[in-house]
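Working notes for the structure below.
For this depiction, one protein chain was excluded, whereas all remaining protein chains were kept in their positions.
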Amino acid sequence: MLVLQAIIEGVLVGGFYALMAAGLTLVFGVMDIVNFAIGALIVLGAYLSYSITTHFHIDPFVSLIFTTPLMTALGMVIYVFLIKPIKTNKVVMSLLTMFAVATLIEGILDICYNSGFVQIHASYINNSLRIGKLNFPLIYVLSFLLSAFLLSCLYLVTYRTKFGRSLRASMQNPVAARLVGIDTDRVSMITLGIGIGLAAIGGMIFGTTNAFNASSSYDIISRLLVIVILGGFGSVGGALVAAIFMLVIQDVVAVVWSPVWGSTAFYMILMVVLLVRPQGLFGKKGVRAQ
Amino acid sequence: MTLLGVEGIVKNYGGIQALRNCTMNFQEGAINGLIGPNGSGKTTLFNVMTGYETPDSGKVTFRGKDITNSTPDEVFAAGIGRTFQLTRIFPRLTVIENVHIAAQRKGLVAQMRQWSQPDERARALESLDFVGLTKLSREPAGSLSYGQQKLLEFAFIMVAEPKVMLLDEPAGGVNPTLLKHLGGRIKELNKTGVTFIIVEHDMEFVMGICDQVSVMHQGSALIEGKPEIVRNDPAVLEAYLGTDMTEVN
Amino acid sequence: MHISRFGSVASRHKVQLGAALSAVALSVTGLAVPNANAAPKPITIGISVSLSGDFSGDGKATQQGYKIWATWQNAHGGILGRPVVLKFLSDASSPTQVVTNYQKFITLDKVDFVLGPYSTKLTKPASDIANRYHYVMLEGIGGGPSVFSRGLKNVFDVSASATYQLVTYAKWLAATQKPQPIAYATMDDPFIQPMVDFAKKYLDAKGFTEAVYKVYPAETTDFSPIASAVAASGAKIAILGTMPPDGYSMIQNFIQAKYNPEQLILASGPDQGADFTKSVGITNTEGIMVPNTWIPTSNYPGNKDMVALYIKTYGGDINSINADVPEAFAAGQVLAQAVNKVGSTSNVKLQAYLHSGAKFTSVQGPVQFAPDGENSGAAPYVFQWQKGQYVPVLPLGGPDKVSPIETLRPAWGTTPGM
Partner (left out) sequence: MSTDTTISQRPTPPSYEVPKVIRFGALAVGFLVLVLFPLVFNNPTISTIGVFAMIFLMAVTGWNIFSGYTGYIALGHAVFFGIGQYATAMLASYWQIPPGWETFLLIPVSMFLAGLAAIPIGLIVLRVRKHTFIVLTIALMFIFQLFAYNLRGWTGGSQGLEVSQPPWDGSIFNLPYYYVGLFLAIVAIISSFMIRRSKFGLSLLAIRDDEDRARSLGINTRNSKLTAFVISAIFLGAAGCMYAMFVGSVYPQFSFDPAFDLELSIMAFAGGLGTILGPSLGALIISGAQQYFLITFGGANVFLIVYGALFILILRLLPGGVVPAISDKWRSHVVRKEQRILDSELEGPAEAGAHK
């Protein structure tokens, strides 16, 4: 029973992690960028929703209407001013740049919100659906549905639209993409925008399920990285499966054994999987072989 | 006698059969040409011979020794040098450093000694001089022109004094003068006893330089023989027919 | 600044430091007595606080506590009749920086005294440095057992020792309730876990059984599995070793899991005043307990002033005061009393005096130091949220009068009168 409960929770929370990881993996795939700031950006998104909900008494889900475009714009700005200028050694330079951005964001949030712990509120946040002996925290159910919706949108965008085509093209072979006249810069800019826009949404959910402050980001980033790698770079579907897989295992280990070993298992799985499939569960082999 | 031979090699990628029971022998001291329409498996064969791919079945022998499952570095150490279709040099290292890389050393102690020992240096400069790049020896290799990079690649393989050199489309994208120069170099090296296996689409070049030409078709050997014989063999034209005619004449 | 050459970094140090210090000094003169410059040479006290990083939340509360104390102390004649000036540095929650900071206080600023940073993890390296320069390390926050197990003679914790904080509750439980299964969950932390484990040891001995016992890592963000494990145990009593943020998430998960223990006590979190009520929602607070070393309403010397000063300076109400504030305040109080008694700024004399078994008073109650430097004088309180108020309920028969304890929590969201 308990295990079943854990599995279900794992699936629900997994959906939420997948949402946070989706942006990361897209940016990974298209631009070779390890967006180390994702944690800080999620916290930023959480704070934005928090301010809006507390000051204007708007439902957190509605607040997304404002925060998401805002963060998307932020993403594009970051691309234009910080990522685009990087010429040599993109992989690491961009990683460090994003780390610097994270530091900056944390510093600013720390001053604006004075690092007490806060949490986003709504009437229904503590409710939960009860089916038989099992119960599903409502907020996780909502976030799961939202994730599912957004991820399928993302899927449609990448596989059914012109932008999606150029996106996948620049993912598989940037040079060739440029040759056939795709403006990879524009693609990258939009991608980073989307990636960080998604962080706004992930942040809102994070803020409703966790009490957070400016330095909460450290707990998020490592898990997201693991999920993205496990799912395979650039594979949104992969991220979803990986996230659910990881969370379920972690939760099950946590309930039957101990939470501390739960998170150990989380990382161990990654090692094992990568030894068998270095490209991750859904990564295409040699997509970017030198 | 046979220096490098493949025997009944089969290599599949998923459904596609790149090499189907391919058997070939390359004579010592000869300049062997390896031709065939696109997708006939020439490069795959190179990869198998140089340890980049392990065949599903069949074996590769070098001087009678089985090297089927050797890794690329072992193959090279054994005396088989190879260039790539797209030139691959070390762009951020200087030309002179590039030429030193292939110089083999045994043992950790030797590895830790300075990268340019006098004898290695002499050999390096010699081969640079041989391809005429001495002038540029201090330049980062990345700054060389495409043709020069091909020469460089040629040079740094030479340094290891391989018994046999596998050249994958050496003529591709090289201007005539440079090509002539390259051909001359190959001939000259061949005189010193180096065997060559050349994959090339430029028939002029192949027919001009090779003593022996093998034709591949759909992953296996079609025929082999003297250039003039191969040139006029109907089967070869047959193989090329439907494919790009310009390659033939 | 120019960091073109290392030499220049070093050489510029002194210059810039001077500037920095005067800056710090300026920022704190507000706290010092009005006529600071006319007054005799001030007593300087160096404190490293975590203004960024993992501990930033508590770090700031700690700083507030110390600042308020300085103001209060100066209003009461300072120390040895000299005004108190605090020097703060941030350690960004890193031991590396704590080491540098305390060296700077002692060797560059030549402060007269130092007081403790936030958290056990940082107090350890800090007390090593203080010890090296024969400085006394008085602290109120960071009394994990491992701080005192190292035979350092210069560390003193003015708060009740970590291990005993939950025992007050455990004793009451054993005395009043019949043995039954109890659900335990605690964070893996040098300060928190000993609290829970010690209480558990006591209760096990009294025949209470373990319904479930989970230790979770500090970086946990998803508490649902832990919460459901506790919920599934169906225990009527839950003892949680939580830090503020995860305590809130844990309660939220209990509500979602419809788990409604009759008694729920958290190691910390409910003592965070407004932070707590905002996060879990005031209507869910009913009956939740927390051990604490301080009563907001107590009549211990200085307490009323402290509360007033806090509200005047930082706003909020009496329940919005973070427990770190009085803990820091108390450390300052004890320092002042001891130094005034010793009559000099000699840390050596101070250390000897603190070891002499002398009694001190503080906003948290009496302080008396055991040989290892822990406070043997204090009896930890237990607080309970009743009708939106944060009231002391234990220990019975203590110096302060306490309200009757609610032994049966109501269902979530049903706080009477809310």
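Letters A, B and C mark the chains as written, and numbering starts fresh at 1 in each.
Simple rule for what comes next: a residue touches a chain if its C-beta (ideal position, glycine included) is under 8 Å from a C-beta of that chain, and two chains touch if they have at least 3 such contacts.
This is a predicted model, so every value here is computed, not measured.
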{"item": "Omitted chain's touching partners, listed by label", "value": "A, B, C"}
{"item": "Residue touching the undisplayed chain, where the options are B:Asn21, B:Thr61, B:Gln85 or B:Thr134", "value": "B:Thr134"}
{"item": "Given C:Asp188, C:Glu210, C:Glu262 or C:Asp305, the one touching the chain that is not displayed", "value": "C:Asp188"}
{"item": "Touch criterion as defined above, residue of B:Val10, B:Ala30, B:Ile101 or B:Ile223 at the omitted chain", "value": "B:Ile101"}
{"item": "Residue of C:Tyr133, C:Trp172 or C:Tyr314 touching the missing chain in the full complex", "value": "C:Tyr133"}
{"item": "Where the missing chain touches chain A, by residue", "value": "28, 32, 34, 36, 82, 85-89, 91-93, 95-97, 99-104, 106-108, 110-111, 218, 222, 225-226, 228-229, 233, 260-261, 263-264, 267-268, 270-271, 274-275, 278-280, 288, 290"}
{"item": "Touching residues (missing chain, whole complex) on chain C", "value": "1, 3, 6-7, 9-10, 13, 16-17, 20, 23-24, 27, 51-52, 54, 56, 87-92, 94-97, 99-101, 103-104, 106-108, 121, 124-125, 128, 131-133, 144-146, 150, 188-190, 193, 217-218"}
{"item": "For chain B, residues in touch with the removed chain", "value": "50, 52, 71-73, 76-77, 82, 84, 88-93, 97, 100-105, 110-115, 122, 125-127, 129-130, 132, 134-135, 137-138, 156-157, 160, 188-189, 192"}
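One rule holds in what follows: only the chains that are shown with their structure count from here on.
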{"item": "Graph class of chain-chain contacts, one of line, ring, star, complete, other", "value": "other"}
{"item": "Dominant interface by contact count, named by its two chains", "value": "A-C"}
{"item": "Longest centre-to-centre distance from chain C, chain (CA-based)", "value": "B"}
{"item": "Chain nearest the overall C-alpha centroid of the shown protein atoms", "value": "A"}
{"item": "Centroid distance [mean C-alpha coordinates] between chain C and chain B, Å", "value": "74"}
{"item": "Whole-Å separation of chain centres (CA-atom averages), chain A against chain B", "value": "47"}
{"item": "Interchain centroid distance [CA atoms averaged], chain A/chain C, Å", "value": "35"}
{"item": "Touch list for chain C against partner chain A, complex", "value": "51-54, 56-57, 59-60, 93, 188, 214-217, 219-222, 224-226, 228-229, 232, 244-246, 248-249, 252-253, 255-258, 272, 275, 278-279, 281, 284, 412-413"}
{"item": "In the complex with chain C, residue positions of chain A that touch it", "value": "1-2, 5-6, 9-10, 13, 106-107, 110, 114-119, 121, 125-128, 130, 135, 137-140, 206, 209-216, 218-220, 223, 247, 250-252, 254-255, 258-260, 262-263"}
